[in-house]
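Up next, chain A:
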Amino acid sequence: MNPSLLAGLVGAALVGLGLYGLIAHPHPLRKLLAFNLVGSGVFLVFGVVARRGAAAGYAFDPVPQAMVITGIVVAFAASALAVALILRLAVAGGDVSLDPQASGRRDDGEAE
Partner candidate 1 sequence: MSVLPLLDIGLALLVVAVAAWTIAARNLFASVLGYVAYGLLLALVWVRLHAPDIALTEAAVGGGVTGVLLVTAGKRLDALKATRSGAGPGLRERIVAGALSALVAGALAFVVASLPTPAPSLAPQAAAAAAGPGAGLGNPITAVLISYRAFDTMLEKIVLLLAVLGIWSVGADDAWGSAPAPLRRARPDGAMVLLARILAPIGALIGVHIFWVGADAPGGAFQGGALLAAMWMVAMMARLLEAPRIGSRALRLALISGPAVFLTVGLAGNILAGSFFAFPPGFAKPLILFIEAFMVLSVAVALPMMVAGPPDGESKP
Partner candidate 2 sequence: MSVLADLFSLAAVGAGVFFFIAGTAGLLRFPDSLTRLHALSKADNLGLGLVVLGLIPRAENPLAALKLVVVWALVLLSGASTAQLIGRVLRRGRE
């Protein structure tokens, strides 16, 4: 098995694991973490494409690699914004539930 195929399979497995965590975890920070796993899995697939595209004297294709670097930065920016929103949700509602029924209970509990 060649290294780039192996890395591609790892990327696919990471996307699957992250997707499962994204659906199955109730806690939004855990969902965010799982989403980051999906992201890095996709980046790894990009990395495989870059490695396979070795040409012009380089051991890799620089264009997908540069896109991955841009992608990592943008993913971080989105994560940071999501964290700020989650914290705001906690300040506003007293918990971090994304469940509409739970937030219904939360409204009952609030002294108006």
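Observations on the model:
Keep in mind that, in the parts below, a residue touches a chain if its C-beta (ideal position, glycine included) is under 8 Å from a C-beta of that chain, and two chains touch if they have at least 3 such contacts; residues count from 1.
In picking the candidates, the idea was that all candidates are chains of the complex that A comes from, given by their letters.
Keep in mind the model is a prediction, meaning the values are calculated, not measured.
Picking from 1 or 2, the partner of chain A by touch in this complex is candidate 1. Remark: chain A residues 1, 3-21, 23-30, 32-34, 36-37, 40-41, 43-45, 47-70, 72-81, 83-88, 90-91, 93-99, 102 touch candidate 1 in the complex.
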